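With one protein chain held back, the other chains of the complex are shown just where they sit.
On to subunit A.
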Amino acid sequence: MSDADDTVADAGFDDWLDAAEDGAAYYLECPEDHTSLPPRRVCPDCGSTDLEELALPDTGEVRTFTVTHVPTPAFEEDAPYATAVVDFGPVSLTGQVVGIDVGDVETGLTVELEISVSETTGERVIGLRPA
């Protein structure tokens, strides 16, 4: 990682992580009710540029998950870890399941968002904790 990577934020995305840390995670919705995640200026479904930020529901349900044993270098110290795709209703999110043994993760598990950090890099990671 260069210094630039360490110091320059990703506008829209890091702002979203900041909001999530404050318990104010959100998703985007256009007038036709298509939903998406930032950073985004245009609705990917209809091209509308009128996107409103709405509060992400508090809990979601695991749609699918995997336990990764062979990570990228950025997660070397974290493996094995469970990654899940979680349905929050209007949008789904991908994150790491935390606060539970990886062997106990299952489809249908109810989780809430909790921004965590990579044990390897200290970078913020979207975490999902059993609710």
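One rule holds for everything that comes next: a contact is a pair of C-beta atoms (placed from the backbone, for glycine too) under 8 Å apart; a residue touches a chain by one contact, two chains touch by 3 or more; residues count from 1.
FYI, contacts and distances are computed from a predicted model.
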Can you pick, from "3-ketoacyl-CoA thiolase", "Methylmalonyl-CoA mutase", "formylmethanofuran dehydrogenase" or "Fe2+ transport protein", the UniProt name of the chain not shown? "3-ketoacyl-CoA thiolase"
Using the touch definition up top, pick the residue from A:E32, A:D104 or A:E123 that touches the left-out chain. A:E123
Where does subunit A touch the missing chain, residue by residue? 10, 13, 36-37, 39, 44, 63-76, 78, 81, 83, 85-86, 91-96, 107, 118, 123, 125-126
